[in-house]
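Comments concern the structure below.
All protein chains but one are shown at their positions in the complex.
Chain IDs A and B follow the sequence of writing; residue 1 opens each chain.
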Amino acid sequence: MRVEYINPFVEAAFNVLKEVLVNSDVRRGELYLKSASTPVLGVAAIVGLAGDVEGRVLFDMNRDTALAVASVMNGEQLATLDDLAKATITELANMITAQAVTKLHDLGFQFDLTPPAIFTGDNMEVSDQDVEALIVPMETPQGKIEINVAIRERA
Amino acid sequence: MSDYLDPNNEELLKDFFIEAQTQVDTLEQNILVLENDPGNHDAIDEIFRAAHTLKGGSATVEMAELTEFTHLVEDVLDCIRSGTARATEAVVDVLLQSVDVVKAMLASRSEGAVYHGDTSGVTSTLRSFIPEGTGKAKHAPAPKLADVQSAPKEAPKPVTLGKLSEYELLELKESADPSKSIYQVTVHFNEDTVMNTVGGIQAFAMLKELGTVLRTTPDFESLYEDNFFPEVEYYLATDRDEAAILKRVSIPDVVLRAEAIVVSSGMATQAAPKPQAPKPAPAKAPVVQPNVVPAAKVPATPAASSAAPEEAAAPEEHGFASDREKDEAKKAAQQAGSILRVDSKRIDNLLNLVSETVITKATFNQISTQFTELQAALASSENQYREQLKSLFDSMPDYLESIQGGRSVKEIKKEITEKYGDVFNQFDEFDASLKTAVAKFRSTAQNLGRITGELQEGVMRIRMVPISQIFSRFPRLVRDLSKTLNKKINLVIEGEDTELDKSVIEDLLDPLMHSVRNALDHGVETPEERIAAGKPETGTVLLRASNEGNMILIEIADDGKGIDVEAVRTKAIERGLIHPNKTLTDIEAFNLIFEAGFSTAKTVTNISGRGVGLDVVRTQIEKLNGSVTVSSQHGRGSRFTIKLPLTLAIIQGLLVRVGREIYSIPITSVIESHRIRPSEIKMIDNYEVFNVRNDVISLLRLDRLFKIQTTENREYNFVVIVGTNEKRVGLMVDSLIGEEDVVIKPLRDQYTNSPGIAGASILGDGSVSLIIDVSQLLDLGFKRELEERRKREATIR
Partner (left out) sequence: MKTKQDFPAINERKPDGFRPDGAAYRVLIVDDSVFVAKQLSQILTSEGYDVVATSGDGQAGLDAYKELYPNLDLVTMDITMPKMDGITALEKIIEFDKNARVIMISALGKQDLVKKALVMGARNYIVKPLDRKKVLERVAQVLLK
């Protein structure tokens, strides 16, 4: 996993979050490599990548954070993690990944995104085989969002 | 010429145009001969004669500009003929230019207008070759040419328009609707828009709604890729004006600014603006733009747009043909185009056959009478038979009684036999006569079959024209192209006597031109490269036509650098057409070059490399029920082979039964047929396939495709494998009936859109059989596959 792949995601996440969370204080935490299996915080949006590079990007947060973020994005306080809220988080994942992809295109990598999927539940875990995963934690007033990137060049 | 030859006589005009075209062709061919052989007296004589005939003919129909011009050409030729001038390269060049001028003048005239382009350049060059004092004075006034010096600033040499050469401009105009104007629209794009590479295509889409975008610079393929171009030129054929175009293409945020200039004005048809209207004439009218009218190549402003009396540049009345006259002239020219020249021997042959049919008809009449007579005879015999029988039945009781009364049985028997014996022979005569009549009928029917077959062939042969009709355009094309490309090319043409149906010929020109252009541009290397490769400096392009059974074969071969399979493979991977790990056989690589958007050209020239050419060639050839394949040797050359069926109207079809329907499959597409058991059908990925030797062929069930009821459980199924060697599919039918000549009647109803069906035919018993369009079916099959796949993917998501 190369640094060139990670940076675009970090930048994109930063930009998009700042924009949609209406210029709130968004900060990037320390990057770290994930251990074998990581518990998922409660709400995860996953976007697949295929092409010159392949893998997936996972946006991980707990329910409260998800709700808070969705509320801000919709301009109204949402009570539960309903379809609208989920769609909002999905859209967020989409936007971040799309921006990252554009940057990667500029760097010369050709590939495509799959439409995102959103998982909610308790006690979920995500594990990867053959690919290292890197976590970029983003701190927002609404809570922590972990961006979990696992991509590699196509063999 | 006598007085009562009316110059506007339609017949006369028609003849004139036909003859003029012939003369122009002769001119061109012989000038090319002269180029290679400056001392060829026959050629010089031919040219002189052709120019002379043109001069005379044009004078008769009072097309003074033509007369004047061809007179000048004739003068130059006379000098060459008498030796006072030599046929140098410069002379040949100007002669060819003159031919173009003549063509343009004829074209204008055929639409009822007078050519107004500036011919001063060509005329002065022509004059320069006539030594002082030998030019013959001609007293016929020539006000038309002298007056219309509308673009005096222009240097007499051909001008390149923006980035287009003369040739391409002409090409553009040929491909466009002559009634529309062609604009060069330059669009400047904003680099800062978010998805800036989309701009080029967006502008294209906007312009497309106003008319036809003939080409773009950079080319369309590049626009489609992920590149940002700050400036793009679009060549648009439209009947809208400049303002409308600019409004359309000025997309906020995306486009910084745009300009549109007219490159060629179309024929404003009956839109002659009301003479009183003070409104300025539409943008088409100011065609006479200084940097737009190259010396002698662009057809003239039509008269109609100068109908507004305000226009000071309005030419004289002679050019101002009324709308009606224009129409007639146009009709005359068009009719001239669809006239066939036929060898009278063929007509004689047909007459013969027709008289034979008349005889056969008489014979059938006779037979008909005979049958009527036989019917009567049968009736009478029947009557007699019945009567005898009745009499016998009636007499029965009497005989029985007499036996009871003591008469011997033997006696009775003898009596009965004597009296009623001839009952057995009652029908013999009838039998014999019937047999004779039937035999006669059969033989006459056979005869008729033979005669109609010959008639059929004979009529078709009338429509056959030798392929030299299109081949003859290539020497000029190749010459011009090789000059542009700075390559030395020798064009060899073989088999120009091979004949094809006229309609096929017309549709063949384009694909052939593309292929030849392709060979010249990408195949043959520059002289330096060739020498470095140990080849002779001059490349050879072979254009050959031949007959092969029921097919026509056209080959375009070059001894150039051949197809680089590796480059093809790389490009295909780049474009996502194949998986990087897939190894390509040579043949597969060759076929890839026919994919849309494919071009391994490193640089795109104005000639080709757009990646649009070869797939169009393939589509056009397939439309003619033909096929195109390519074979190549890297470094040695390539050969494109086009196969076409001899006739379009009648094909040999394989009749198959599906349910209660009968379908015909063109034999040319049938590869083989099999009888298989249901157990041999395997499923891969949700499709039915089966094994044929080493290949797996996918199956298409015609009953399902055409929604016909059949009995599903049969012991055997018949599969007809159709397609080409590369793309195949197996059509599953109920049974095979046999081969038949099938006359194609097209289904031209605009409401019927039946994919997979090429037309219909009426079988001998009067029922209708639909003819299967194999290439559409192949596509359909694959489309269905893709759809199924997408559906499945969607449900997985």
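Details
Everything that follows uses one rule, which is that a residue touches a chain if its C-beta (ideal position, glycine included) is under 8 Å from a C-beta of that chain, and two chains touch if they have at least 3 such contacts.
Treat the numbers as computed from the prediction; the structure is a model and nothing was measured.
The omitted chain makes contact with just one of the residues A:Ala50, A:Ala87 or A:Leu107: A:Ala87.
Mapped onto subunit B, contacts with the missing chain fall at residues 194-195, 197-198, 201-202, 204-205, 208, 223-224, 226, 248, 251-253, 794, 797.
Against the chain not shown here, subunit A presents residues 16, 19-20, 70, 73-74, 83-84, 86-88, 90-91, 94-95, 98-99, 101-102, 105, 113, 115.
Please note the rule applied: only the chains that are shown with their structure count from here on.
Computed centre separation for the pair subunit A/subunit B is 57 angstrom, with centres defined by C-alpha atoms.
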